[in-house]
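Got a structure for you, written out below as structure tokens; questions coming shortly.
Of the protein chains in this complex, all but one are displayed in their positions.
Labels run A and B following the written order; every chain starts at residue 1.
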Amino acid sequence: MAGAGRFFEDFIVGDVIRHATPRTVTEGDVALYQALYGSRFVVQSSDAFARAVGYPRNPVDDLITFHVVFGKTVPDVSLNAFANLGYASGRFLRPVFPGDTLVSTSEVIGVRPTSKGDAGVVWVRTRGLRSDGAPVLDYVRWVLVRMQGGRPVQDTVVPELPSVVDPSELGQACPRIDLEKWDDAESGSARRFGDYAVGEKIDHVDGMTVEEAEHQLATRLWQNTARVHFDGFAQKSSKIGRRLVYGGHVISLARSLSYNGLENAFHVAGINGGRHVAPIFAGDTLYAWSEILDKQPLPGRDDVGALRVRLTGLKDCPPTDFPREGEDGKDHAAVVLDLDLWLLMPR
Amino acid sequence: MAGAGRFFEDFIVGDVIRHATPRTVTEGDVALYQALYGSRFVVQSSDAFARAVGYPRNPVDDLITFHVVFGKTVPDVSLNAFANLGYASGRFLRPVFPGDTLVSTSEVIGVRPTSKGDAGVVWVRTRGLRSDGAPVLDYVRWVLVRMQGGRPVQDTVVPELPSVVDPSELGQACPRIDLEKWDDAESGSARRFGDYAVGEKIDHVDGMTVEEAEHQLATRLWQNTARVHFDGFAQKSSKIGRRLVYGGHVISLARSLSYNGLENAFHVAGINGGRHVAPIFAGDTLYAWSEILDKQPLPGRDDVGALRVRLTGLKDCPPTDFPREGEDGKDHAAVVLDLDLWLLMPR
Partner (left out) sequence: MAGAGRFFEDFIVGDVIRHATPRTVTEGDVALYQALYGSRFVVQSSDAFARAVGYPRNPVDDLITFHVVFGKTVPDVSLNAFANLGYASGRFLRPVFPGDTLVSTSEVIGVRPTSKGDAGVVWVRTRGLRSDGAPVLDYVRWVLVRMQGGRPVQDTVVPELPSVVDPSELGQACPRIDLEKWDDAESGSARRFGDYAVGEKIDHVDGMTVEEAEHQLATRLWQNTARVHFDGFAQKSSKIGRRLVYGGHVISLARSLSYNGLENAFHVAGINGGRHVAPIFAGDTLYAWSEILDKQPLPGRDDVGALRVRLTGLKDCPPTDFPREGEDGKDHAAVVLDLDLWLLMPR
């Protein structure tokens, strides 16, 4: 049946799935992204600024690229998923501009049935490409997918994944930046790459309350077809009892909130890892804080450096005390998102 | 008084009303349409795909054209309507692209006072035109309009309407499609015109819950001024007690849901008939299913054929059993939309 999705047994390591539907990104998407998340990073916000520092025009937010590429994978990868377990090894390979058409493919790189035998973990490497074949994004995610049952189950293959993306792979994310033209009054802060210290913690201050209409608009905008996000009638009789907010919505909210304190971190260049620790629902307010885990120069680049940032999303809990682990060493009850990113920043 | 609208007595058969306000369709509308309905039909979604198969660029969704043309008629035709009774004889006459400016006119083609004497049915033929005069859409709708009272009532004229649009009139809806370039992996299905059978029923699987903010955004986007959709204060003291969702919102949701199973049905070319069987409200979840009523070649065209599809919209009722009529022969209680369309599909 159309729209039924794949079950665990349908995923064979080595298979490559071409996803429907290619989608052209436009300035309409940019405005909606703005309205949904309130982003203020200057290179994406100002065409004049972007041109001045070296872009052909202002690129779209990196997470627009992520959402469009991700959305296409849902009907083929995660329609029957119980959970989206994690991300790793993500690289943004080239800026995306309005007018670019994006397509996605996913290669199955790992499968492991659970001991309970009703589901299994599936790892896919998803590639986002422009319609001319140029790669724009590449990342691994793994999901817990329902078994259909009564069918043979494939042998376990667990892929080896790097714990961190090598900084030498991050340089493609942006053109050479003309630092002479980088105006800190316009970007919102004079703090540059050299001003951040490893171990530093940053309170992003603001909180954003999520409404049903907002996350539904987002989910549909990115052609994400996971029913748990927009079928309130079916969700009523589910265990959870209500609609779930798309995890990518939480990522974008946290990234936008992180402008307060990371104003010049103009590009997401890599996703070292990430987990949706807990779901959020309409009515919840998301806060965020960041810890600087590392900072690295980019080989051959004296214009920008890479900050490794652990971005933590919190539900109904201002990040004053930077909560992450509870006393038991487990995730603090308020943590909903734990994301390990490489961000580019002018030097 | 401005904004008061016409009463039944104001409609004279033969009168042609030029509607305000012309409106330029943009990529912003396309993105909002995406966010509101989650459409995935490939020709509208991908500029690269559309160009490859024969369009000058990707056209906007046919229902954007419908909503823009329809919205303009509301202040002049249905501001004092009790109900939107039906549609017939609709033809999409040419693709619409971002940048096109659309205007509407309506010709009064029928009037019939009700026996109760407080209202009457008004039939109008609405024409949507580009600002250069090229027609883009043409359809008949009829509405039940309040009488003002104390004025002479015009003689009954009931227009003859075809029960189905002749397939020979559908070819203008799209350019010749280069089937060599139609990539089923991108469109989302290998099922083409030849693969559907008359009588076949298709479960569109997904459901979408409607929020007040969503249908209000839609209503205003299309400059539809019917107060019942956005004046919650006035609606509280109305018989129905709350805001009504714009019927066109339901049509677009049903059409977008129909992608599951009708992936290649890339154009709405004709509206044979349609009824809003029951209103829907915020919080309701819309499901949809389709029955293939007929299939016809287009004269002189070997690239696309026309599927006649009866698209049924259901409220809070997954379409597993394809409900339409109850045991009494009347509409099933869950049915909210009954639409008879011609859809174009590659051969």
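Throughout what follows, a contact is a pair of C-beta atoms (placed from the backbone, for glycine too) under 8 Å apart; a residue touches a chain by one contact, two chains touch by 3 or more.
This structure is a prediction, so every number in the text was calculated from the model and none was measured.
Checked against the full complex, the candidates A:D76, A:D231 or A:E263 give a single residue touching the omitted chain, namely A:E263. Residue B:L32 is the one among B:L32, B:L63 or B:V277 that touches the chain missing from this view.
Across the interface with the omitted chain, chain B contributes residues 1-4, 18, 20-24, 26-29, 31-32, 75, 98-99, 101, 103, 131, 211-214, 216-221, 223, 225, 227, 230-234, 243.
On the side of chain A, touch with the chain left out of the figure occurs at residues 26-32, 34-38, 40-42, 45-49, 58, 185-189, 202-209, 211-214, 260-261, 263, 283, 285, 316, 318.
Please note the rule applied: only the chains that are shown with their structure count from here on.
Distance between chain A and chain B, defined via averaged C-alpha coordinates, is recorded as 36 Å.
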